[in-house]
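Only one protein chain is missing from this complex, and each of the others stays in its spot.
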Amino acid sequence: MPYEPPAVDDVLAAVTARFGPLESAVFRGQTSVVVPAAQSFEVLEHLKEQGFDLLVDVTCVDYLEYRGAKQRYGLVYLLASTTTNQRLTIRVFVDDPVSADEKWPTVRSVEPLWRAADWLEREVWDLFGIQFAGHPDLRRLVMPEEFTAHPLRKDYPLQGRGERHNFPVITRDHS
Amino acid sequence: MSIAPAPRSFRSDAAADTAAERSEDYLWTLNFGPQHPATHTTLRLVLKLDGERVVDAMPEMGYLHSGFEKLGEHLTFNQYVTVTDRMNYISPMANNVAWHHAVEKLLGIELTPRCRSIRTIIAELARISDHLLSNGAVGLDTGAFTFFLYAFYQREVIYDIFETLCGARFTNSWTRVGGVSQDFTPLVIEKIRTFVKTFPKTLEDMERLLTRNRIFVDRTKGVGVLSKEQAINSGASGPVARASGVTRDLRKDEPYLAYEDFDFQICCASAGDCYARYLVRMAEMRESLKIVAQALENIPAGPVNVGIDQRTALPTKQQVYSTIEGTISHFELSMSNRGFEVPSGESYGATEAPNGELGFYLVGDGGESAYRARCRPPSVLHFALFPQLIRGHTLSDVVAVLGSLNIIAAELDR
Partner (left out) sequence: MALNMPGRQTMPGKIELPENVVVSRLDELANWCRKNSLWPMPFATACCGIELMATGASKHDLARFGAEVFRFSPRQCDLMIVAGRVVMKMLPVLQRIWQQMHEPKWCISMGACASTGGVFDTYAVVQGIDRFIPVDMYVPGCPPRPEQLIQAIIDLQDKIQREGTITGREFDTSQRQLRKRALVEADQLLTLDAARNPVAQRELSAAAHRT
């Protein structure tokens, strides 16, 4: 028999009681809750107090080419509890900023809650170009520091824009 | 592009910060990696040293970032399994199983009992081979070369089993959506049976070599201590978390494949140091062997792939040549856009890989490949732990801590 994860109804009820009604969905036994970007930190802090002590993953999806998507970036916070084995997915949707003085979409960092978020958020910044406000050390994680693009965005081609060929060539004469 | 940027700032705890500021002059900086024998893989550490003592460390990664997740958006679910082989390359079979576990969760496919059982056996063999190498590497780094040779010889035996099963030593690409590419043959079962019989003796030899070896114990005990709270807060998983007393093992907590049917224990320790991680890995090999032994004698009969009427896994050659359903199913699966249906939804499927929780967050958009294939790698979170583990220890402890975290660069950077 496939494994059925423990229900998270009581947690959802507690969250909605405090933050108002939130959109939630269940797919393949996994509950996901959509949280507005302005409230994301508070909701996650609340959930941590509710017993979701493990931040499994922070990642992002670029919905540029997705059918029916309203906002471009969807952040994913996968939470789990080490005591009750409940799992919960938190979705935070953001868009490219419209004003010129802001360059990147910004979400508040959850690094103060979980140390695990440190590198995971750096990776999201590196690959998707989403800023995390309040992150103590938001640098690129996997790409070289000189790199300018954010490669996992959907408008970045798989083969890149020629960066991988842009190196000096060493021949036998040089060495 | 320049070689590698110099570290701008060291991030550290408040206490270490003030200490470093007070005494910046006599500290010196050591670059460790990315090409260094003791890192085993391509990762870089910039260490701040006070004599031989490590005041702070700044780990850096990305020296093997090859765009796996981008590639996952362009390869179909069956093609991408070749890429997962190259992810954690010391236990590729476990990655294959993890990937298709996540895919089947997204597609809502229920495996046949036989498939579940044989995937379990293979995943556990992969766990043994991983722990052999990671413990062997800890031994190697702390000066026990013989131990490493013992471990590597047993890895060769497991390679041999995998080669008999699917033709490749490692980078096996063995699983398929809804099944596997090759079923167990009697020869494979025979070889695994021999391995189950002979391996405990080697394991005992290995334990005799190292577990109570004074030099090894002195170099690992009390080094790199990770508390339970830190482990949970930093998202550690697998043997690293279990050595710190976190009793979380997805095989028990969220049973997948056939783990529910077998009798085994979660191996935990409370010390949280390098020695505890070594002990947990040694104990897990015994438990894995127990699972393999139980599963091997109780492999259910029946088909290994999901039935041809569901059009997920390729039918067998016999079905293709003798039945019309098989022919049609084979044709449709070989054509693009005619195979299984992918829902427009998102799911996260995780397995307990040898290194920790290896999960894939998949977004389907109805196409034949994933819209987004995020891999949740345990190594990243473990490597991020490194500065807090090494602070205050000596330079020679760096390799012991790195080895016990078992960081695999290809999984780290993807």
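Per-chain numbering from 1; labels A and B assigned in written order.
Heads up, the rule we're going with is that a contact is a pair of C-beta atoms (placed from the backbone, for glycine too) under 8 Å apart; a residue touches a chain by one contact, two chains touch by 3 or more.
These figures come from a predicted structure and were not determined experimentally.
Interface note: of B:71, B:109 or B:395, the residue touching the hidden chain in the full complex is B:71. Touching the missing chain, out of B:170, B:184, B:199 or B:262, is residue B:170.
Touching residues on chain A toward the chain that is not drawn are 142-144, 147, 151, 156-161, 163-165, 167-175. Within the complete assembly, residues 1-4, 34-37, 41-42, 62-67, 70-71, 82-83, 85-86, 89-90, 92, 133, 148-149, 152-153, 155-156, 159, 169-171, 409-410, 413 of chain B touch the chain that is not shown.
Everything below uses one rule, namely that only the chains that are shown with their structure count from here on.
By the touch rule above, chain A contacts chain B in their complex via residues 2-3, 5, 27-28, 30, 32, 53-57, 59, 61-62, 65-67, 76, 78, 82, 85, 87, 89, 114-116, 118-120, 123, 127, 136-137, 139-146, 151-152, 158, 166-167.
Across the interface of their complex, chain A is touched by residues 1-2, 5, 8-9, 11, 61-62, 65, 67, 69-71, 73-74, 105-106, 108, 110, 230, 232-235, 246-248, 253-256, 344-348, 350, 357, 359, 361, 363, 365-366, 371-372, 374, 376, 380-381, 383-384, 413-414 of chain B.
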